[in-house]
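The complex is shown incomplete by one protein chain, all other protein chains being positioned as in the whole.
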Amino acid sequence: MDIINIILVIFFAGALITAFAAKISSIVQDILFIGTILATSIIFFLNINTNTETIINLSHINLTLGLTPLSLYFAFIVFGLAVLAGFYAVGQMQGKKKKGYFYFNYLLSIAAMFGILVSKDLVSFFIFWEIMTWSSYLLVIYNGENVQKTGIKYFVLSAIGAYSMLMAIVIIHSLTGSFLISDLISGFNNMSANMQILIPVLLLTGFGVKAALMPLHIWAPDAYSNAPMSYTAIFSGALSKMGIYGMVIVFLTLITKLPQETLIRDIIAWLGAITAAISTLWAIKQDDAKRLLAYSSIGQLGYIVVGVAIGTPLAMLAGLFLAFMHGVFKSTLFMVVGAIEKQTGTSNLKEVTGLIRKMPWTFIAALISIIALAGIPPLGGFVGKWMLYESLITSNHYLLVTLVFFSSTAAFLYCYKFLFGFFLGQEEKEWSHVKEAPAIMVVPMLILSLISVVLGSFPQLILKPINSALSYYSLPDTYNNLWKESMIFNKWGDQVALTPIVYGVAIVFIVFAVFLFFKNRKTSRYVTTKDISTSGEVPKEHENLTFKENFFQPFLRAVEPAMKRQMDKYMLAFAKGLEDLFDFTRRIYNGNGQTYAIYAIIFVIILLLLSNNLFS
Amino acid sequence: MYNDKNKQKIVDIIKNAARKHSLWVLAYGTGCGAIEVPATMTSRYDAERLGVRGAATPRQADVLLITGYLTVKTLKRVIRVYEQMQDPKYVIGFGSCTINGGMYFDSYNTINQLDLYLPVDVYISGCMPRPEAVLEGFGKLQELIGKGIANGAQQYKENLDFYRENQKKVIKNWDFQDYNW
Amino acid sequence: MVGTPVLFIVIPLLAAFIIPLTGMVWKNSVRIIPGLVLSYMLALSVSLMWHITETGTVVEVIAGWKPPIGINLVFSPFSGFLATLMIFLGLLVWAYSYKFKRNVDSEPALKYFILLMLLVTGSVGIVLTGDIFNMFVFIEIVGISGYGLTSFYTRRDSAEAAFKYLFMGSIASTFLLLAIMIIYSQLGTLNIAEIADKMPMMSNKLKVISLIFFILAIGIEAEIFPLNGWAPDVYTQAPGPIGAAFAGIVVKSAIYASVRLVYTMFDLSGALDLFIVIGLITFIVAETTALRQERLKRMLAYSSIGQMGLVMVAFGIGTKEGIFAALFLIFNHAIIKSLLFFSGSYLVYNKKNKFIKHVNGMGKYLPITSILFTIGAFAIIGLPPFAGFWSKLAILTAAADSKMLMLIAIILTVSILEAVYYLRVINRIYFFPKKKSTEAKKPTLNALIVMISLGIIIMVIGFYPDLITGIIDRAATDLMDKTGYIKDILTINN
Partner (left out) sequence: MESLLMNILGAVTTFLLAFAVGMTYGGLRRKIVARVQNRYGPPFYQNFIDAFKLYSKSTAIHHGAMHFLGPAFIMVSSVVSLMFIPVLTNNQWFPNLNFQGDLIFLIYIMVFGPLGMALGAGQTGNPNSAIGVTRGLSQMVGFEIPWVMALIALMVQYKTTSITGLLDIQVQSGHWFMFENPFAFSAAILASLGMFRYSPFDIVGAPTELASGPMSENGGKFLFVMMSSGSVFAFVKLTLIVDLFMGGASNLIILVIKTFLLYMIPVTYGIVSPRYRTEQSITYFWGWPLFFGLIAIIYAVFF
């Protein structure tokens, strides 16, 4: 049996066994769960080979599985996050109900993501895509709140995406007579002009849903915030990247062959940028950390879409690099929220304050990830942002880059809100009992933040596989042109050398930290946050002085016009209208036999009247 | 410590020179004296030319300016503010009320003698002292600082028990943190 | 050859008459004999299916009168496939309801099983017969047993539903008879093959009129819009498993009849387009209506109607891929909808109104039933890796191959609605708190076995559709081959 099949079989079998292992013991279940993920990852990482190809023969369809360099790159993200979030999940799920349900769907969605990545034909792609959709759907409704609203919204949007993809798939089959992606690519030139537009648009709709692109994003805030955080780490970190993965393929192989190439690229890029801007504003408004991060995820995916859609080599590098980075830091942040929620019981930024001294390791992970998210040098996020801006500027997208820059700057606001809300501010008595999260949860977060740090000075670790992935789709080699070791260049030859920057920043930081910290360490005394200058007043223990309400109110007031209209509301109103309409059709069946008889007569009469037109 | 008058090292001389020309004032506008402070600071008398400048919070301030009578209630706040200030720090008692209670000497809730509760470096007498007097007072404080003998904070630290005893006598709801720096 | 097709009619009819007699002697025989008969029939049909792969279509001549004079039964890959499927479902329904009314006296059970036998017999007869008048007779048999089963619970609502069914059924019979009369008067024959052979001789106008009458008559049985008003009531009021029987057996036979009409008998070019239009309207109306239902069984009923509309659409595409897809969908729908009816009736077991809200929180109390219902729902939505996906893919591929892009778009859009109402139920099963007043009724062992085996079939077909696609492919080829059909029957000489 081939290695891909083995991995898939282990996944499916592991999922089933884990689901029912609860009957034996909870620990056995944990071990099985971790074992499945570890086994598959180890098999995968030990046997990476882009040449293998497995064909499953069905009578009328051949399912072809195999790895490409691009899918290999995304498989890194999936497996890496799956292992780390898996360990984290074991910690987070301690003592929770429906563990088997969670583990089952978790493993299944990882398997599905792996399946998507190894699919070389569209049917198996779609099969795994749908498995991913429903397994993630089952996890979105895991905690049972708002299932009818959140879950259905997620599923309907996913279905819209998946079905438009399915439509594209069957059209492709009818045109090329094959489901293979390679046949689509080679046969695309021969299609009629309408089909050449229709197919990419349908495919992009499908991928756009998972990538939470602008009009199709409305599921994301609810779904991300409702799933258990250990899964949202995967959901936002890896699952959304499947949409990006599909988009990358579409843009690299199909859109390039179109006469309207630039138009489609610009439309999608603008959609991505507007998504980023608007969702950033909404993220600023949120008071629940989960929703904040959910909106932030949408925004970050917007940047990635911009990069992928623009599609110059540098933009592609930027998009794919950001995809990796987003997987790393956003899943860390979701894990942080999960850890805090586990320890305090709430994820509301207004309620929890001053955990920095209670949960220092979590804070470090959060701080590093937030800095990476904000794109501030010297961490990994900066590299991606830099490449994105440079690619936009060098490819003449000036207003786009301004918009992206706006959302990127506005992102500082929610970054600060997140850190301040949870960790800084007044230390309240209410949370004095809070302890650091267990090691099994903290260590994955720290490992992920370490990756953010490392990628800030050694981006070549990731740029190399991206480069080979892009070369596979016959983009020019970017090594030496756009990056070289830890240097990154733009088209005009301007460069940033990352390692010296990191050293410089580190040296200056250490100098002043030493100056401030070690010099004052002896003489300086820690005082509680109650001991602050409050016009001489002595705050009581129960008095909460933290600034929480209307955190960015002036800013939100300034950007109010942009936030007046909400896609979500329109969509819900539309859905409501549809349901009312269906209620009307329901009344066709009024339960009266005589009416039905009349229907029958009318039916006959209509047919007779139309018979001349119908039967020629 | 810093303000020991007998052992002024060269470093201390330089530091004191800087300190005396950079007095950041936290004006605690308790009584009617608060009205004189703006006059002192603004264009006519312009205390800033002497390096005297307002500070926003006690953490940043050097001088605590107590402008007028203190009630029991405000005394508590004043002590709190004083203890939040960082060394070196000075107190200026402003107006007669801080010296002997002034016209409120027989009120049931005013403090007659600020000295008992906080170490005052310089008193400015008058009811109210005019801006000229205030500037004179700042000048006096600068002189003391230059000589290294404006060491009220030192006194406060050494005689903390005495001050605490007096403070607790009038302040019934005592909920301060320890003062140990 | 192990047996002849005539046994499919004779044995169950015989059994239906014998059961009351044996029931007097040994009460349990009422329950056991139908099972034995159905098992025998299943074995027979499977072996016949095996047989015809080698020898080709089997044509049984009744009483030695050759067609076109005599009545003949045709066991072709197409009709054989449907007959096997129906018998299999009949067996499942029997197994599921084996303990039906166990603790009451045997009379209701007797009625139930006799009517069930007749229902299966009639449906199999419709599929196998090669004579339209004979088909009329079988339709009547199915109808009568259907009325009986609908009014099985002697309640007001059941009676009303049965009456509506009867009412519509008699309209159907009238028009069917009229259509048959027209054809007989014009062509002088009732044999389907010969009618097909002679059809060009008929005047176009009469052809159209008779086809319309046929469509009306069979459309009532096939639950096409707007002739399906009776169906939801019947599904709701009949005993739980009978819903599955209707969805899986009766409707399939009616679909068979209409397909036979259009593909074999009539040579009207617009008929297939009519199929697409009617099927699509049925699909859309049924699915949108299902979205707003408050009762579980009504919802399943509308869903079933919708799926039948989709089947008609697939038949209407007219290519071999279309027929393949339609048959695949028929098969999938039969097993999946049976599973849904079976498990669904346990989820709302003890409630009279069987509202959807009564499934709240059942996931905790009836875990296996709930999981099976979920599998069924996922399968019928068309999510891989369950069986329903492959048939949906087949339909869409067929439509795409015929360049019907709007059709694909409409089918997929409506499919989203389908997903919505099934997921709403699933969400309720797992995530809503159970009401105190509802009681969970554990499924009996035989029911559980039936449901689990259905679930396993769904999963297995989902993972390995090749198990069934070969048979369906042969059936589709057979249906397309009109001249072969005529030749097989008219040149028979035994």
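Just so it is clear, A, B and C label the chains in written order, and each chain counts residues from 1 on its own.
Everything below uses one rule, namely that a contact is a pair of C-beta atoms (placed from the backbone, for glycine too) under 8 Å apart; a residue touches a chain by one contact, two chains touch by 3 or more.
Keep in mind the model is a prediction, meaning the values are calculated, not measured.
Although one chain is omitted from the display, it touches the following shown chains in the full assembly: A, B.
Interface note for the absent chain: among A:9, A:58, A:508 or A:573, the touching residue is A:508. Although one chain is not drawn, the whole complex shows that of A:377, A:444 or A:593 it is A:377 that touches it.
Here one chain is not drawn; of A:368, A:419 or A:614, the residue touching it is A:419.
The missing chain, though absent from the display, is touched by one residue of A:5, A:262 or A:524; that residue is A:524. Counting over the whole complex, chain B has residues 14-15, 18-19, 21-22, 24, 42-43, 46, 48-49, 51, 53-54, 56-57, 59-62, 85-88, 181 touching the chain that is not drawn. Residue positions on chain A in contact with the hidden chain: 354, 356-357, 367, 371, 374-377, 382, 385-386, 389-390, 393, 396, 398-399, 401-402, 405-406, 409-410, 412-413, 415-416, 419-420, 423-427, 487, 490, 492-497, 500-501, 504-505, 508-509, 512-513, 515-517, 519-520, 523-534, 545-547, 551-552, 554-555, 557-558, in rising order.
Keep in mind that, in the parts below, only the chains that are shown with their structure count from here on.
A linear topology is adopted by the chain contact network, the touching chains following one after another without closure. The greatest centre-to-centre distance from chain B, using averaged C-alpha positions, is reached by C. Here the chain at the heart of the structure, going by C-alpha means, is A. C-beta contact counts were set side by side for A-C and A-B; A-C has more. One simple way to say how far apart two chains are is to compare their mean CA positions; for chain B and chain C this gives 97 Å. Rounded to whole angstrom units, the spacing between the C-alpha centres of chain A and chain C is 44.
In this assembly, the C-alpha centroid of chain A lies 59 Å from the C-alpha centroid of chain B.
On the side of chain C, the complex with chain A involves touching residues 163-164, 167-168, 171, 175, 204, 207-209, 211-213, 215-216, 219-220, 226-227, 229-230, 232-233, 268-271, 273-274, 285, 288-289, 291-293, 378, 383-385, 389, 393, 396-397, 399-401, 403, 405, 408-409, 412-413, 415-417, 419-420, 423-424, 427, 430-431, 464-466, 469-470, 473. Within the complex formed with chain B, the residues of chain A that make contact are 523, 525, 527, 531, 533, 535-538, 540.
Contact residues of chain B toward chain A in the complex are 28, 57-59, 74, 76-78, 80-81, 84, 175-177, 180-181.
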